[in-house]
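Right, I'll just put the structure down here and ask away after.
All protein chains of the complex are present and in place, except for one that has been dropped.
And now, chain A:
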């Protein structure tokens, strides 16, 4: 964790239990997929560094438990998140319906300029699909998400894309608000200036 990076972004994954949040994170982090990925208890965490436009980006990914009762606990992690990936299961309509509540939490607890993605997972299960691309995409628009994406953690479809799109947007946002870099504003990005030029190292806030 000591290695240098130019930017650090915190991303939180939310959505109902069993939609595949942890599988998405694991696919992104390790490149592998587990048939019986255990349920997440509380809040798990992983780090992954990627390069975008020649910049080293460190992504801090917070993977949350989906069961309703954990929400009050996970909400504490919303505040400092730069990005939110709201996930549902394309084969379970109820998980799609729940995205309304999840996004409601986002607007209540996240900063106003948080970047949002809506992700429909398990797109490999074509025969069991219950939510159409059109409907989900329209829902995404109403949530004002950056994009609606369909992923399959199992078949490694669009998983990297989701994180890269998120990071690219955050990077873009960051370069638009350079002035925030040194500010202590909660909503700024945590770029420390303990080396000569701002943005050559990062810290976790």
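Keep in mind that, in the parts below, a contact is a pair of C-beta atoms (placed from the backbone, for glycine too) under 8 Å apart; a residue touches a chain by one contact, two chains touch by 3 or more; residues count from 1.
As a working rule, contacts and distances are computed from a predicted model.
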| item | value |
| --- | --- |
| Chain not present in the shown complex, as UniProt names it (candidates "Mediator of RNA polymerase II transcription subunit 8", "TBC1 domain family member 20", "Vacuolar fusion protein MON1 homolog" or "General vesicular transport factor p115") | "TBC1 domain family member 20" |
| Residues belonging to chain A that touch the chain removed from view | 1-2, 10, 17-18, 35-47, 60, 65-67, 69-70, 72-73, 76, 203-205 |
